[in-house]
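Left out: one protein chain. Kept in place: all the others.
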Amino acid sequence: MIKVGIINVTGYGGAELARLLYNHKSVEIVEVTGRSMAGKSLREVFPHLYDIDIDIKESISQKCDVIFSALPHAASAEQIKNFVDKDVKILDLSADFRLNNLNEYRRWYDTEHPMPEYLDDFTYGLTEIYRDEIKNSNYIANPGCFPTSILLALIPALKSKLINPPLVIDSKTGVSGAGRKLSLNTHFSEINENVKAYSVFGHRHLSEISQESNLIDDRFENKITFLAHLVPMTRGILTTIYADYNHDLIKNSDQLIYIYQDFYKDSPFIKIVEEPPSTKNTLGSNYCHIFPYIEPNSDKLILLSCIDNLVKGTAGQAVQNMNLMYGLEETEGILDLALYP
Amino acid sequence: MIKVGIINVTGYGGAELARLLYNHKSVEIVEVTGRSMAGKSLREVFPHLYDIDIDIKESISQKCDVIFSALPHAASAEQIKNFVDKDVKILDLSADFRLNNLNEYRRWYDTEHPMPEYLDDFTYGLTEIYRDEIKNSNYIANPGCFPTSILLALIPALKSKLINPPLVIDSKTGVSGAGRKLSLNTHFSEINENVKAYSVFGHRHLSEISQESNLIDDRFENKITFLAHLVPMTRGILTTIYADYNHDLIKNSDQLIYIYQDFYKDSPFIKIVEEPPSTKNTLGSNYCHIFPYIEPNSDKLILLSCIDNLVKGTAGQAVQNMNLMYGLEETEGILDLALYP
Amino acid sequence: MIKVGIINVTGYGGAELARLLYNHKSVEIVEVTGRSMAGKSLREVFPHLYDIDIDIKESISQKCDVIFSALPHAASAEQIKNFVDKDVKILDLSADFRLNNLNEYRRWYDTEHPMPEYLDDFTYGLTEIYRDEIKNSNYIANPGCFPTSILLALIPALKSKLINPPLVIDSKTGVSGAGRKLSLNTHFSEINENVKAYSVFGHRHLSEISQESNLIDDRFENKITFLAHLVPMTRGILTTIYADYNHDLIKNSDQLIYIYQDFYKDSPFIKIVEEPPSTKNTLGSNYCHIFPYIEPNSDKLILLSCIDNLVKGTAGQAVQNMNLMYGLEETEGILDLALYP
Partner (left out) sequence: MIKVGIINVTGYGGAELARLLYNHKSVEIVEVTGRSMAGKSLREVFPHLYDIDIDIKESISQKCDVIFSALPHAASAEQIKNFVDKDVKILDLSADFRLNNLNEYRRWYDTEHPMPEYLDDFTYGLTEIYRDEIKNSNYIANPGCFPTSILLALIPALKSKLINPPLVIDSKTGVSGAGRKLSLNTHFSEINENVKAYSVFGHRHLSEISQESNLIDDRFENKITFLAHLVPMTRGILTTIYADYNHDLIKNSDQLIYIYQDFYKDSPFIKIVEEPPSTKNTLGSNYCHIFPYIEPNSDKLILLSCIDNLVKGTAGQAVQNMNLMYGLEETEGILDLALYP
């Protein structure tokens, strides 16, 4: 049994890790932390985790084989400092080790990086794209929820040079992406029956999206418009990507679907679907549904994708990465089908 | 592997059975039916079940070991007729075999019973109460969702004679309980941001609640007021039960909690919780949370309980019963923790 | 034009007052306060009030004819101190002047009353019941939202001695009743797709409900069980009241409806409806819908009522009271029909 520790189990990402790992047959949760709730039992804070009989500690003290950090950026690296260069695998769910470029980190996260010298040691954990690197890595930077929904849809087109800049990416997210921290922007009466764009002058996740896109095709530098919208639901991200396409390579939607199916033929969690996807079709699951097509009236290539932001967008992808790091079946513990309706 | 057939997989109860049984390690889904969708693949109708590679048929033709019927009442018994007295176990999710009394069936369901001679062959599948009978039964009448949420909270008090008539039972349900059939009462714009009582002159489930209560304590005959309310959420039932209690037996809430904990000490899905339960704490899971207490201002005994109406209230309890019928671990395939938030 | 000041316009009650008073043809909003937002324009804080061109101040300084206080309890009385015994009418939306008994205030609100000597000067502003007293009063204690929904349904039965103790009152409220203050209990991801009971050991509004009931029929002292439930919607309260009734006075539902219609025949905002009411039927309006009936299976008298908690339950009833205080048409400025769907 792999001994697992979860740092900051009291946020939504951490709680979701506990939910998934509890039923993972190769894993034992040996320690969970959550500063403000230290001393309480996990079930007091989260009655839905009643069967996980464990107390919340202030910090990880015991010997864990692998540590998941679900802290916010900066705070996460500060904690991770204590565990590097020891015989512990680390999966960081924060943004701290996602960006290769320190200036970009400083610009978007408005703070100095707490452990810049370790940036290169972390692999960007977009599982389906970096599967081999992840298998051989001890430290994983788990991608953001928006970048996961966007890059999984975008990368097959980028790698095959099917599309040309510029890109418009319009994402719609449920509210749990904003976490458990209180804010007027997540206050029920303000958000229910409401839709709005936010971070309109630049969402932090643009840095990840650009980094990964430019690595494949540098014509997209500064050519990606990304706008996030908050919709009144708890979980789920729907992403709509609008692009011009290369008419020499693509003649119709069928061809496009074929390319996508082929690209993901060995990826059990990615489904190239034949109808526009609904976020509800991936609720609570680690699946990503993608619908690529040619819009006939304006002759644009449109990519629609959906995920559950807390599973494939956060905790589920982290478990998937852990499975790879340990040579387990990629799907172990995260094969639950979506909850519908 | 137990070969399973699902009749009417295209409703919410049937789809939920497919979701749960797909990941049950002792089960293989060999056949699913759904008349209006016959000929289509399951994933066309339900993309969230993408990984279940099976076509929907018009009727069960193959050899199944066990059949779940998720048809509406009357239609269910009509289909079940074809499978009785053969070597097939049957779990009926409809109301057809729940009531012992044909007159009550006729009164509440306003139709003649299609197979009255089989009423006695079916065991009422309220798992935690009739566990032994279920283990020895081939035919199960799975309880209704409201009766499940109500009786699990009520029966410990009834059996210990803690409470006296009359009872007021006020339940609040999500909309999926009304099924997938279209109606103005389940039309999004009518139901969203809305709460109302319905079936105010008598909800069908009262017959089940009364039958089971009277079996234990016949002083409750015609002394139970049950009113169902529709709230704007998809899944979940919260039940509030108000009763007078026997002051000789109960002095305080702690004592009450102890009695409940003891009653359910061997029931892994029932949790006697220490805070008023939220339906979200059981979302997507087979758990039932119960909070019994004494309201100090009016000195009433109040029982609060919650379940997911489609899991513990329908498909999950049916799988739990199937596990018992086959001598499997009661929890097999249905141990998923709730999806929160 | 009546010159109006609103203290604490930045909460939901205050903002709703501004919305309603802006289109009231006999009123001019001359001053609004909101400490944390002082210095900002009202439209910066509430873009939906864009057309009200006024700045938020720290305190009321100008000459107003009437002041509405939308502060929380205790804070409200502290402010109101500055305006009593001047030529200003006062409508207090807080709980400070609702209870006649100081001990009850201390017990439920857990603080010393800031102006006990003025308790008698305030009239309990349940408009339809205390219309004449309100007309002759300068100071109004506007009722709580739950008491409004409950007492309007209950009082006709109490006054006609139709019902006997005990009473069970089960209310379901939207989240805006909890105000704009941040809390995990109003955090979108926690509340959406969720129902729960709260303040289960005693909700403050029980004190108001009991006081007013006992004034009419003291047999109800300590015989009222009131439990509030939070449902995932923004506005609206549905109340369900369960009672035993006097069979000498009531033979059937029709008779009951007649008594209610007669009781409210001169009350333009109260509708005795012929179907169980939906909260959505009163959304955004000052109406209260009541459905009284006899439940035939258990022979109980059930009263269903609904209101918009922020209009009839708060700001709308306050405006209705102001109209009476000034001899205006009772309905002026608050005749908007409900927003449906």
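First chain written, first letter: the chains are A, B and C, and each begins at residue 1.
The working rule: contacts are C-beta pairs under 8 Å (C-beta built on N, C-alpha and C of every residue); 3 or more make two chains touch, one makes a residue touch a chain.
Quick caveat: nothing in here was measured; it's all calculated off a predicted structure.
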Give me the visible chains that the unshown chain touches, in label order. A, B, C
Would you indicate which residue among C:12, C:68 or C:146 is in contact with the undisplayed chain? C:12
In the full complex, which of C:120, C:254 or C:275 touches the chain missing from this view? C:275
If the hidden chain were put back, which of A:189, A:213, A:286 or A:317 would touch it? A:189
In the full complex, which bits of chain B touch the chain not displayed? Write them out. 12, 174-176, 180, 182-184, 186-189, 191-193, 232-234
Considering the entire assembly, which residues of chain A contact the chain that has been omitted? 166, 168, 170, 172, 174, 189-190, 192-198, 200-202, 206, 222-227, 229, 231-236, 238, 240, 242, 276-280, 283, 291, 293, 295-300, 302, 304, 306, 341
Just checking the interface: what residues of chain C touch the absent partner chain? 12, 15, 19, 22-23, 44, 46-52, 176, 192-193, 234-235, 268, 271, 273-275, 277-278, 280-285, 287, 289, 335-341
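Quick note on the criterion: only the chains that are shown with their structure count from here on.
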Tell me the chain pair with the top count of C-beta pairs in contact. B-C
Work out per-chain C-alpha centres and flag the one nearest the whole-protein C-alpha centre. B
With chain centres taken as the means of their Cα atoms, state the distance from chain A to chain B in Å. 36
On a C-alpha centroid basis, what's the spacing between chain A and chain C, in Å? 45
Among all residues of chain C, which ones touch two or more of the remaining chains? 174, 189, 192-193, 232-234
